Every structure is written in structure tokens, then in C-alpha cells.
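In this view, the complex is presented without one of its protein chains, the others remaining in place.
On to chain A.
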Amino acid sequence: MTYIGTATSRVDGHAKVTGTATYAAEAKTTGLVHGSVVTSSIAKGRIVRIDVSDALRVDRVIDVLTHANRPPMADADSGYKDEVAPDGSPFRPLYDDRILFSGQPIALVVAEDPETAQFAASLVRVEYAEEPHVTEMYRRWDDAPALKAVAKPGENPFSPPKPRGNAKAALAAAAVRHQGDYYVPVEYHNPMELYGSTVTYESDGTLTVFDKTQGVQNVQCYLCGVFALAPERVQVLSPFTGGAFGSGLRPQYQVVLAALAALALKRSVRVVLTRQQMYGLGYRPAMIQRIELGAKGDGTLEAMTHDAITMTSQYEHFYRQETGWSGLLYQCPNATYAHRVAPLDLPTPCDMRAPSAATGVYALECAMDELAVALGLDPLELRQRCYSDRDQNTNRPYSSKNLHECYRQGAEAFGWEKRSPEPRSMRDGSELVGWGMATGVWEALQVPIAVRIALTANGHAEVSCATSDIGTGTYTIMAQVAADMLGVPLDQVTIRLGDSTLPQSPVEGGSWIAASVANGIATTSDAIRDELLGLAKQMPNSPLSDIAPGEVVLVDGKLMSARDPARAVSIADTMRHGGIDRIELEKTTRFPKDETHSHNTHSAIFAEVKVDEELGVIRVTRVVSTVAAGRILNTKTASSQILGGVVWGIGMALHEETLLDHTFGRVMNANIAEYHVPVNADIHDIDVIFVDEPDDSINRLGIKGLGEIGIVGVAAAVANAVYHATGKRVRDLPITLDKLLA
């Protein structure tokens, strides 16, 4: 293979560095008008009256749309259910007078220009009938309902694992025990691009929608449901997405408002949210966790309990496998899990980079570090003593698991053996130095996907699929795989994605697209090869006349015997002889369910912090992240993804926190100056290492995917390093200097 596995630069790089990559709020269209959103200032209640008279008196204002004058929308929940909607009644923007959360959209002011719309939106007055609200998870401590554990593996991937053994008795009998409560606050994705949609109202009444999303077909299907439109009346496009990290999995409300206004006014409409309004979208739910571990004196785990509380809205039941990761990772015969979900008067949470693992593994890996301290054992040594070759939840072996090698290579690159075990024992001038480590785990998922390829006699390939590239590098890996499978140069491959009219793809998320689309390209390429071979066999004196399709590859513009390169014919000649100038085929790839293995990616993270002893300022000076994630398609874009995940983990450990004012039920720091995310000065050396992890059984190309694994465990490694530096254990994130000095 020429391109797969190499450090290929992004094929869309030129567009991105020259400013020609077009994002949702930049789509060119004519006669465009602009919508500005008015949001609720209360968390719960009803709208008694919306007075739009002042807004309508502003020149260049076209209309103000509210629940009272909107065009028809679906009246059943089914109209609003998207591909990844949790159980419950999805939020309906501008549907009725009900207020479900602060920041809920309640009116859209449409004007000839965005400034006028924004000004007029400030003139909309609202009278509410307020009702008491609860936004604080601790106030639901006693009445948050518990989730039922799964009865058999795979039944509901998000339910707590089935208990095993007798954790209570084993804990009581354990030689060494540790118990800790860990807290992660609400976090917001904050992609750099503001949520926005540009809806062109075409002359025949159809809608062309440029949207910020991780799934164009999800949005297309959703809009058809909300407005009872025939599928052919809506096309959704998203050639570029300025970050999403899970926030674009479900359709967001601005696309509903833009489509609604376009239908009401028969005009083309753009709606862009403000950064502040984006704190009225989904978020990573806060999580309170209690972990108890019991071990023998030699460090082998005897018992584990993991109790968690997360939050959801009052209208949808959102949760993920928050406790499942601790169930899976380490050998432990006795374990119980409990997960309760607290309904609050907030928007429904949504998936955010490594949902449930980023938080659940944080708690587990801090608890393991604390257990190591209690045992007087090196934290890395403890992990190795508890190493499991089988998924502890299902008792299945892994299709591949090279975590051992992650530990070995990571420790070596970091210099872990030079660590002095005592806290506060390492210094650099006036700063305390701490070294911490953690394990990461995520699942290797794959989803059914369709890929169309058109290969022309002059050696050009166009590869189409309705997936997205949210910055992950999908354009590039698709081009690499297609070039290798079809035997054409990379610059002769054109990738089309982010268009709902293209072959079927689910949303891009969960790290499942790379494996899915790459194997999808391989499947369709095989079909192209077979058709070419059929033609080649009919050529006079064909060197391939008696060869089986599986023995033929496409290389350098030729159909060639994989065993004997001398037996080959050119693709151009084959097509010419067959009287065609192109072959275009679409195939769907499905991945058979493998009930005999678990499929996961793993990582080992080593972090160094330096802490100013007097001021409590923490710097993460060095991170080594070692990842086992099957075949790596592109070492350049893949390590960028892991690097980004590490930066997120540093933010989670030290910076990110949504502050809610529970009196108003509202986010107080709804901007990116006060909601802190890492900036360049916060980030120092990050070393990403991929270990070899051949996997013959997961899929044909041995790909596992790696968008999520990069963040998992990082916050724990940093927190453990802070403990090692200072001797102070801070269990509620973020670890800010006030907590450290308290």
C-alpha cells in the first residue's frame, strides 16, 4: 500500500489555510435575510405574552416569529426524533408557550441584515409565568432514579454492567481498601465555529440547507419530520464543519428556526447563534462518582463498586455507560455498579468527546492511583498486576489488545523508571514536580455505510459518501484508502461528502467513521475490480483469463495478479476494450456482529506537572500518550487527533467548568473568556506514540478508529501527577489553585 499508514498531509489543507473552505454560515446565496434568536431568561414556566411591536417598528425588520405565529410543525414526538435521540420527548423549538430551560429559543427576529436583526431582537419583551426550577444535581441526590443493570451482555450498551461475585463481602475481606468521591462539572464543547445554518428557499419551494452538523442525512430526515416535507424537498450540505466534538450529532435548534423562517417568509434565511446562546445547547453532563476498591496485599483487585449520578433534562432521558468502563478494564472478580440519573430544568445533555469514558475513567484511574499509594506500589505496576486479556463485563477476549506495549513504550519514552515514589520528592527550582499516569479505554465501533465510486478510463476516481469531516481528516483518509484500493495517485481522487443526497452514512461520531468508511471504500473498490476483471477476461490473450477475483489487485492504473506482477492489463485498455469510459458502482458495507470478542482501543498516558508551591499554579509540562488502536491510516492526522484529545484532557483537569447560578437556573460563564479552555501557553510538550496492534478479525483493514481515545485517562494522569507533586488529592475537577491551596 502506497498511502495507507503514511503521514499524508490533509487533502483539504489548501482550502483551510487560504480561507476558501466554506462553513455553514458562509454559503453563498441570493436574497438572503438574517434571523436573530431571542432566548428565555427563566428556566421553567410559560410565556404569558411576547410583545414584538417595538421590534417590528425597526426599519428593515421583516417579521418576528414566535410560537404564536409560526408555520405548522409536527405535533407528535416522532416528528422530532433524530437518529441519536435518547428516550423521551425531544425539544421543539418555537412549538408552544412552555419554557423548559433558560436559554431556550422563544422568538426569531428576521431582518434584511444581521445587525438590524440583532438590535431588534433586543427590543422583544416577554412576560412569563415562572415556575420553580431545579438545576443543581446535589438537590436530586435522594430522588434520582436508578438505571436497571443489564441482564445479559449487549442488551443495552448504556446500562450499568451486570454485577459479578459478591463485592460487599470481598471488600470487607480485602487487605487494602480505597474509597473516593470524584466530581466532574458540566462541560461545553465550544467548537470554534458558531452554530449556524443558511437555508436557501429555491424557486420551486425546496430547501437547500447548509448546516453545521456531524450528520447531513440526520438533519435532512429530521427537518422532513418537523415540517412534514417530502425527502426530495430538503437537501442538507456540510462540506466543512468548524469543530463539533459531539455537539453536532443531533440537529440543533438554529436549523429548525432557519428552515421555519424560510418556509414562513418564502425567503432564504441565515441564522447564526451567538457564543452565549451556544450554552443553551447540549453539554457533557456533570457526574458525581463514588468508587470503592479492595485489593490483596500484592495489588491484585478483589472487589470494586462504582456508583454514579449524572444529569438529564426533564423531557429526555440521556445517559451513557458511565460505570461500564470500570467494569471492563481490570481483572476483578467481585463488582457492582449503580448509575442514577437526575432530571433537571436544563437542556438535554449530549455526547461530548468520549462521552462517559472521559468522566468514568477519570474516576477509576484516580482511584487506582490512590489504591497504589495505599498499597505502597508503583501506579504502573498496579495496572500491570490487574491487567486483563478479557473484557471483564462480558468475559470475552479482545479482538486485539496491546495495552502492555502502551505501558512499556510510554514508560520508556517518559522515563518513568526515574520517578521517585514519594509525593513532594521531586523539584525543579522553586517548583514541585509530579509524575502521574493513567490508562485509557474506548470502544472500536463500526456502522453500516454506503460508498459510491466512479472510476474513469483516464484514471480519475470520485468517491462519494454522506459522511462528514468535522476536522478529523475524513477527506484525507478516504482519499488515501481509495488511491490504494483503486491503484491511482492520491491527486487523482476526488472525495465528496457532507451532502445528504450522497450514499447513506450515519452521523460521524463515536470514532466509528474511519473504520466504516475505509472498509466501505474497500468493498466498493472490490466491486469495481470485479467488473474490470470481467471485461479484462474477454480481451484477446488476456493474461488474467483464468484468475480468481480475489487474486487480482488494482495497482498503478493496472489490473494485476497479486502474485505475479507480470500478469497485468491497464485499466484504460480494459475499459476501452469493453466499450466504456467509466465504471460507477455503489455498495453498502455491513459489519457482522462478532459475539465472540470485545473490540476496544486502549492507551497509556504519562504526565508531568510543575506546581508553584506558593501560588498553586499548575503547568502540564510533558505528556506522553501511547495508543493501541489497530491500523493507523494516517500517522499525521491520527496523531493530531490524539494530541487534540490530550489538550482536551488537560482542559478537563485544570480549566473547564460551567458555572450555574441555581437561583436563576442559568449558566453564568456563557462565553469563552470565563469558560476556560486551554490556550497555546497552557500546552507544552505532547508526545503521541502509536503501538503496533494488528487486528485480523475486527474488519478487513484492521481499523479501530481514534477520535475519542485521545482524551480518555488524560485528566486522571494530570490529577495523579498533581498529587505526586504536592501530596494533595483534589478529586473535584477542575483542579484550580484555590482547591490546591485550600
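Everything that follows uses one rule, which is that a residue touches a chain if its C-beta (ideal position, glycine included) is under 8 Å from a C-beta of that chain, and two chains touch if they have at least 3 such contacts; residues count from 1.
In this section, contacts and distances are computed from a predicted model.
Comparing "(2Fe-2S)-binding protein", "Cytochrome c-type biogenesis protein CcmE", "Carnitine dehydratase" or "Sugar ABC transporter permease" against the UniProt entry of the hidden chain yields the protein name "(2Fe-2S)-binding protein".
The hidden chain makes contact, of the residues A:Pro93, A:Gly471 or A:Gly557, with A:Gly471.
Residue in contact with the omitted chain (choice from A:Thr22, A:Ser41, A:Ser89 or A:Thr300): A:Thr22.
Taking the whole complex into account, chain A touches the unshown chain at residues 9-10, 12-23, 25-26, 28, 49, 51, 53-54, 57-60, 113-116, 119, 123, 125-127, 189-194, 240-245, 272, 274-275, 470-473, 636-637, 640-641, 643-648, 671-673, 677-681, 683-686.
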